[in-house]
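Take a look at the structure below.
Note that this complex is displayed minus one protein chain, with the remaining chains in position.
For subunit A:
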Amino acid sequence: MSEPIIRVSALNKIYEGGFQALKQIDLDIQRGEIFALLGPNGAGKTTLISVICGLVNATSGQVVVDGFDNQADYREARSRIGLVPQELTNEAFETVWNTVNFSRGLFGKPPDPEHIERVLKSLTLWDKRHNRLITLSGGMKRRVLIAKALSHEPRILFLDEPTAGVDVGLRREMWDVVRQLRESGVTIILTTHYIEEAEEMADRIGVINNGEIVLVEDKAALMRKLGSKQLALHLHEPLDSVPLALAAYDLQLAANGSELIYTYDASRTGGAEGQESSTISALLADVEAAGLVFKDLHTRQSSLEDIFVDLVKER
């Protein structure tokens, strides 16, 4: 694997007042990936991003961006990073065009109207370029923040809850933009509360809770490792215990004995999948043979959401 584009080592942040928001964080972000940082409110997502981008002073530890220390070589490090903050903030009375060009200049780049035009068009803001920011809707304002971050052609883009308060259609549009960016080689780190978003977008997922990185994993591997399927049989007559005849299967009773639950690994692919379904057929035959009548059955697959809730609860 190539050198990570961001390397965070032993990072601690204790805010004034003594609250420790980040605890000994080690994290590598790979070149060109989409990395999703998941965590409940107050987990430290924004703090971590802020330290990497230079908005918050670290208490201890180091951040290296593309080989440059973000303190000692802050110019090199920061020029590679675009940041879309969580809060909607902007100069209300400026026009879209001016504010996006301002960002480019601020990052030390010579004016490039064609690039700005491309960015605005990709975010469907081109028609609004002469509007003052105060006249835009919330979703548009968020896109302006993205345009500002992209104005200086960053190699790394941080999106702190990019789709908070954005409608479903627009959210899909943003995901498309993010994918296009990734294809052009931009590394993307996004935070989100929407598991769906991480599941849809990310190559890798990191879970942060109480200032600690709880887990970092390939999304596919994570789903495989923790993703299990359940088959639930809704029984006509509740049971006190699992009948002896079915002891060979790993079954649990739920809902006061009116549900019989069979948990199996959904990740076994190909032949194994076929094997699993033949097990299920056998199970159903045995259930019938045991004289149990069920009125309904359904399957459930644990989503990232379940995994996430489990992980965070464990702590």
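By definition in this document, contacts are C-beta pairs under 8 Å (C-beta built on N, C-alpha and C of every residue); 3 or more make two chains touch, one makes a residue touch a chain; residues count from 1.
FYI, contacts and distances are computed from a predicted model.
Enquirer: Unshown chain, UniProt name, "Ferredoxin-NADP reductase", "Transport permease protein", "Putative mRNA 3-end processing factor" or "Carbon-monoxide dehydrogenase large subunit"?
Expert: Result for the unshown chain: "Transport permease protein".
Enquirer: Who touches the missing chain here, A:110, A:169, A:185 or A:291?
Expert: The missing chain is touched by A:110.
Enquirer: Would you mind spotting which of A:32, A:54, A:243 or A:257 touches the chain that isn't drawn?
Expert: A:54
Enquirer: Taking the full complex into account, find the residue in A:4, A:39, A:85 or A:211 that is in contact with the omitted chain.
Expert: Going through A:4, A:39, A:85 or A:211 one by one, A:85 is the residue touching the chain not shown.
Enquirer: Among A:20, A:62 or A:98, choose the residue that contacts the chain missing from this document, as touch is defined above.
Expert: A:98
Enquirer: Tell me where the left-out chain touches subunit A, residue by residue.
Expert: Touch set of subunit A with respect to the missing chain: 15-16, 53-57, 74-79, 81, 83, 85, 87, 89-94, 98, 101-110, 148.
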